[in-house]
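Missing here: one protein chain of the complex. Every other protein chain is in place.
Should a chain be cited, it is by its letter among A and B, assigned in written order, with residues numbered from 1 in that chain.
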Amino acid sequence: MDYLLNEQQVMIRDLARQIAKEKIAPVAAEYDEKEEFPWPIVKLLADSDLFGVYIEEKYGGIGGGVLELAICTEELSKACGGISLSLAATALGTYPIILFGNDEQKQKYLPDIAKGRKLAAFAITEPEAGSDAGSIKTTAKKEGDHYILNGTKQWITNGGEAEVYTVVAMTDKSKGARGASVFILEKGMKGFTFGKKEKKLGIRASATRELIFTDCKVPKANLLGKEGLGFIVAMKTFDKSRPGVAAQAVGIAQGALDFAVDYAKNRRQFGQAISSFQGIQFMLADMATQIEAARALIYSACRMIDSGAKDISKISAMAKMFASDVAVKVTIDAVQIFGGYGYMRDYPVEKFMRDAKITQIYEGTNQIQRNVIAQALIKESLK
Amino acid sequence: MKIIVCIKQVPNSADVKIDPKTNTLIREGVESVINPFDTYAIEEAVRLKERFAGTITIITMGPPQAEAALREALSLGCDEAILISDRAFAGSDTWATSYTLSSAIKKIGSYDLILCGKQASDGDTAQVGPGVATHLDIPQVTYVKKIEEINGEKARVERLVEDGYEIVEVSLPCLFTVVKEINVPRLPSLKGKIKAKAAKVAVWNAASLECDPKRLGLEGSPTKVMKIFNPPPRKGAVKITGEPEEAVDKLIELLGKDLPR
Partner (left out) sequence: MERIRILKDKCTGCKLCVRACPFAAITIQDRKAVIDLTKCNLCGACVEACKFSAIELKKETAAKGTDLGLYKNVWVFCEQKKGKIQSISWELLGEGRKLADKLKVKLCGILLGSNISGAAAGIIERGADEVYVVDEKELENYLDEPYTNILVELVREYRPEIFLCGATTLGRSLVSRVAVKIYTGLTADCTGLDIDKETGNLLQTRPAFGGNIMATIITPNYRPQMATVRHKVMKEAAVQKGRKGAVIAKRFDKKIYASRTRLINMVDELEQTVNLCEADIIVSGGRGLGCADNFKLIRELAISIGGAVGASRAAVDSDWIPYSHQVGQTGKTVCPKIYIACGISGQIQHLIGMQSSDVIIAINRDPDAPIFNVATYGIVGDLFQVVPLLTKRFKEVCKK
């Protein structure tokens, strides 16, 4: 389908596609197996300027929006959903600065992020605070020109590898969600250490790690926006980043479908290619249709967001929810088409299935997305 | 340092498929790319520029569509691009091609180094690089796998040969043809692509070159294509089917005296 991309978007797509095909696809299985962070690939992505697609030109970026980010994430995810995450998670960690940072903060952090010299990460989740962000236990106590952070963040993508962290902490516990604030932390700050690296089902090339704050002293200048804005920062960030997760999901699904089509054409049983069997054809047709529907929804959502529309939570949640459900379904079917080979780690499709699952879970489980969508619906009906 | 890189646009050989029925190449939809060997020449030029500062001029002789190859080179860090294009060049063999390129290089004027890929992936002659050097009366080193040292007057390079390599010293200006071992070409960057899109590509025709028109194109080419034909179709393999054990035994039997004993 023609999504009427402009010249620059086509350039981004083609370059990301080239890198995915030439540089990521050949090493995807290896990084998955070793559970290693793909620094050489990150370096390539950095040199290609792809880390800056959604960052303003005056901060060293390319000047695109969430659509550009989605296009890029989708293409990279076709080859490896884990490796693409280094970029997508950096965007997640950067959006709080883009949305709420003052010029000084932007000048300080965005150029390095746009150039890929520094990765970023967003830290909200804690052992006791997943979907329920109001129960965050990490605290930030103001002391003179500083805040003192204490607590632990869990399952932080890019944790340990990133240089820049946007961290949600409670400045006033008594106010619940309205007592949360967001701080920019840098790797190496005193009292900021990393806990264990997680072992995961999928996206194993991405780093997922604990962040530990022990009397970590953060300058006041690193507070994003105002005290108490934390929850809003997080929600606005997710509104921008969820289409990226959706794009990751659709990329994973497309990657699996491409393998499935290729396999079906070449695999012969009963004297003919299995692609000549209607049972297989119907599966492929359904997979392709669902992917296209998901992509259309994502691109529309991105365009709406980039146009500056106000109420974007609903469409953003819809895109994330729909695309991730499609990804799980399509990748399971891709394994099915591969039959016994699909179940083997020597063949590429089982990885897509493992990688797809997380997209239903992170940046808000799909149940939370449904909450968001329903709440928006009810709110609209009251107008 | 002033560097000139000569490139050629070729069909992407990774795309080329054979029609199993007619045994001919399927050319439809095959995209054009920079000759893979030339990408190493471009990368080496960019690396030299990064080390010693200077400019890189990229030139190609070809149809108007070859501009795309020049723009790609610009996106990788080359500074100026010249497309040498004229119907008068059609039918050029390696003699006429190297003559035309050298005429364009004379028009560019001064330079320290000319870089070419070791050969083009479609023609595979490896003649144009040395041909250009000869027309310009400059020394050449072919199959360069490493530039050890280079300054305004001299270079010391490693040249790949069948059973190892040679270390050769050469005075500048000179021409190198480079091999795959010399580097790993970088990917283009978005900003490079955006810049290349807006860059101006000069187009030089035959009249704009100071050259003998009788030495151009088909007329200037000593070699002529007399006949083009498809290779006689092979009869195809004796297919051995069945269980692996049987198949292997059958093969050994068929090979018979061909096997070393």
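Just so we're on the same page, a residue touches a chain if its C-beta (ideal position, glycine included) is under 8 Å from a C-beta of that chain, and two chains touch if they have at least 3 such contacts.
Here the structure is a predicted model, which means the values were calculated and not measured.
Engineer: Shown chains touched by the missing chain?
Structural biologist: In the entire complex, chains touched by the missing one are A, B.
Engineer: Would you indicate which residue among B:A53, B:A207 or B:I228 is in contact with the undisplayed chain?
Structural biologist: Among B:A53, B:A207 or B:I228, only B:I228 touches the chain that is not shown.
Engineer: Please identify, in ascending order, the residues of chain A that touch the omitted chain?
Structural biologist: Against the left-out chain, chain A lists 26, 266, 268, 346.
Engineer: By the contact definition given up top, give the residues of chain B that touch the hidden chain.
Structural biologist: 10-11, 13, 16, 18, 20, 22-25, 27-28, 30, 36, 63-65, 85, 87, 90-91, 93-95, 98-99, 121-127, 129-131, 133-135, 138-143, 156, 159-171, 174, 180-181, 218-219, 221-231, 233-234, 236-241, 244-245, 247-249, 251-252, 254-255, 258-261
Rule of thumb we're sticking to: only the chains that are shown with their structure count from here on.
Engineer: Just the number, please: Cα centre separation of chain A and chain B in whole Å.
Structural biologist: 41
Engineer: Which of the residues in chain A end up touching chain B in this complex?
Structural biologist: 7-8, 11-12, 15, 18-19, 22-23, 44, 47-50, 52-53, 62
Engineer: Any idea which chain B residues touch chain A in the complex?
Structural biologist: On the chain B side, the touching residues are 186-191, 193-194, 197.
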